[in-house]
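A single protein chain has been removed from this complex, and every other one stays in its place.
Moving on to chain A:
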Amino acid sequence: MMNIADVIFEQTYRFDELTIDLDQLSRDLGYEFDDLPEPFAGYLEQVVDDCRHLTDICGTYRLMDCVHSGDGARTVMAGNVEFKVGKTIANELLRAEKLAVFVCTAGKTISEKSAVFLKGDDPVLGYVYDIMGSAITEAVGDEIQQVISREVSLLGEKITNRYSPGYCHWNVADQHKLFSLFPAAPCGVTLTASALMHPVKSISGVIGIGKNVVFRHYQCDLCNMPNCVYRGK
């Protein structure tokens, strides 16, 4: 039998391989796509063109055995590593037999460009880079999720939605444990002492896998953040 802990998938992506919802980006800028005025239309076009040159968009995941032990109502084990995911996420992962731990990033280039413009002469352009960076990161997350879904469906298994430290009372400090399951700097992403990711436009988390797991949309009534990228997903 294959040791699933040995399976690590890593993939770089080109911008044009990702599904980016430009209509949503326009709405984030305050307009419908067809009504986007200058300078926003020009900025969005500029950022899209620039993103086609990005070479550091990346996603990686590793499959782990999922063990439910100890305080099962609030924790979940990926192999020997315990994640204190909190009640909400633990409940979603309750029937998982495996976990996919993942790290995805839009890369250093766009994260740095966004920061430079936001702090510099053109904060609006910086903001367009910022929301595009977030969109790319989530699009990579979607790709990774689809890869996992396709892979496990061959075994008759399903996946849950993806869950990240920092949300639903899963302490962001657990990101150190999550990263310990990968070689150093997966996809070039590193952690600060306070468990924050660099590049900024990165996400990490887990996806539950099993024959009896259920894919549920995020429980947005638990949160009061109206513009969250996960709302309704």
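Following the convention adopted for this analysis, a contact is a pair of C-beta atoms (placed from the backbone, for glycine too) under 8 Å apart; a residue touches a chain by one contact, two chains touch by 3 or more; residues count from 1.
Operating definition for what follows: contacts and distances are computed from a predicted model.
S.K.: Under which of the names "Xylose ABC transporter ATP-binding protein", "Transcriptional regulator", "Corrinoid protein" or "Thiol-disulfide oxidoreductase resA" is the non-displayed chain listed in UniProt?
M.R.: "Corrinoid protein"
S.K.: Thinking of the whole complex, not just what is shown, which of A:55, A:80, A:153 or A:171 touches the missing chain?
M.R.: If we include the chain that is not displayed, A:171 is the one touching it.
S.K.: Considering the entire assembly, which residues of chain A contact the chain that has been omitted?
M.R.: Chain A touches the missing chain through residues 28-30, 37-40, 118, 123-124, 127-128, 130, 165-173, 192, 194-197, 200, 223-225, 228.
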